[in-house]
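Excerpt of the complex: some chains, original placement.
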Amino acid sequence: MNLLVFQSDFGLADGAVSAMHGVSYMVNPNLKIEDLTHEIKPYNIFEASYRLLQTVKYWPENTVFVSVVDPGVGSDRKSIIVKTKSNHYLVTPDNGSISHIAKFIGIESAKSIDEVNNRLPFSENSHTFHGRDIYAYNGAKLANDISYYDKLKDIDVNELVKYQIKDPKIENGQIEGSIDILDIRFGSLWTNIPLKMLEEMNIKQGDKLKVTIYNEKIKKYENEMIFGHSFADVGLGETVAYINSLINLGIAINQANFSETYQIGTGLGWKIFIRKVDL
Amino acid sequence: MNLLVFQSDFGLADGAVSAMHGVSYMVNPNLKIEDLTHEIKPYNIFEASYRLLQTVKYWPENTVFVSVVDPGVGSDRKSIIVKTKSNHYLVTPDNGSISHIAKFIGIESAKSIDEVNNRLPFSENSHTFHGRDIYAYNGAKLANDISYYDKLKDIDVNELVKYQIKDPKIENGQIEGSIDILDIRFGSLWTNIPLKMLEEMNIKQGDKLKVTIYNEKIKKYENEMIFGHSFADVGLGETVAYINSLINLGIAINQANFSETYQIGTGLGWKIFIRKVDL
């Protein structure tokens, strides 16, 4: 038996998440069930994809993740299970939720779920809660017995729906990256710039960096800050560049909220440039 | 041993829910403990009752639910355990929290809990947290050994406190129902009108419906919309009538929030009328 972990945009304020857990226990009451988060912003597939990448590799092999951010429920989008190269399983609508995992961990194989036959018994009149009727049910069957995967129909990994994920680049002596997401509670910016790329530019902890942030073509922030090991390397209220828990560059204020203070957002329209300041 | 599931209006921001779990583990550290939701609006017994109906039947038989929305803690309201006709158990104050279950699933038998003798040892100076001292403790004893139920004092099912729950009706060629609750995260309206009543009126998926909503005597919304299988049957931002996961009529906007957009609320003052539009 394997661990079963749920993620969704359902929130915890009603019975939806509990119904998914309950359906899983009906498959086997001895399952171990956990949650990643249920506070993905409604319909935000990019965030669902990112949170899976952030978390999956910190769980034992063969853990089954059920991720239900599903604006297309009831359309002809497929329901899939993928096996990652790290030996984790993801049960999810085929809508891009596996994009980050596909790019940064890799997908070994994929299956499709037959929504007519592989569903919670007596749920055929329900067309808007596949989280309970399809994904929890199939996730539980898989967590209960991993060989369930082999019985499903193969699909081509290359045909899975994937968002395009932009790579950071080095140009004119500076790094150009994107601001993928926030460390929500603390308001730090998490970029797509890996430690390795900083090393390539010969940037070391203790160096001073010039950080410039654009929203589309409008400059929103520009200032110098220390590249530290952590927030504690600067004074209270001071800005700092650091390596976050995914080993990418982050931008923070020690014990305050960078995103709120400087009104910086995330997503495709936001770019960040990093240059080492010569002393 | 049986599953133990908690619901309350305590929120998750302090130690209250954790104390209830902990007390349960002191009864037996091998119990399996889960949560329905702890974000019931403070003192809102109707919502507690509704969320139980929404969830209970998706859990294995003999699951024990502890529901603590208890504005009358410390008064002479009784503490009860009921056994449902679906073979689930509910441990709760006798304040109407079992109303929806009583009406739509049925109650087989009921017991009262002696608040003096059947309580957490050494908790007699505490008069305001029966969730921990009475309900968690008794819920855990019951989940641990279902025969605990038989040892408690019988009470008459007909004397349990129940809210009156309004039925929808057909009048003048249209259906009149109420808006019970929201699909909170997405702002869709959940009505008390079952699929069966739509079928009685010969309403089929694909038909156009006229939807009118009143708050008391003031018309708040009137428009036509498609009765679809799901949100994906209409364009982004368009309204749709659909069958929700409880097989009742719901009203939504595809990928937006109906309740916020049109300022529609829930509860006794709100009525909804449904009429098929002849083409």
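Labels for the chains are A and B, by order of writing; each one numbers its residues from 1.
The rule is simple: contacts are C-beta pairs under 8 Å (C-beta built on N, C-alpha and C of every residue); 3 or more make two chains touch, one makes a residue touch a chain.
Note that the structure is a prediction, hence the values are computed from the model and not measured.
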Legend entry - Size of the entire homomeric complex in copies, 2 being in place: 3
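Methods note: only the chains that are shown with their structure count from here on.
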Inset, instruction - On C-alpha atoms only, rotate chain A onto chain B and read off the angle in steps of 5 degrees. - result: 120
Inset, instruction - With chain centres taken as the means of their Cα atoms, state the distance from chain A to chain B in Å. - result: 32
Inset, instruction - Report the residues of chain A in contact with chain B in the complex, numbered from low to high. - result: 9-19, 21-23, 25-26, 29, 33, 42-43, 71-75, 125-129, 132-133
Inset, instruction - Going by the contact rule at the top, pick out the chain B residues touching chain A in the complex. - result: 3, 5, 12, 32, 34-39, 51, 54-55, 58-60, 63, 181, 183-186, 195, 228-233, 242-245, 247, 250, 255
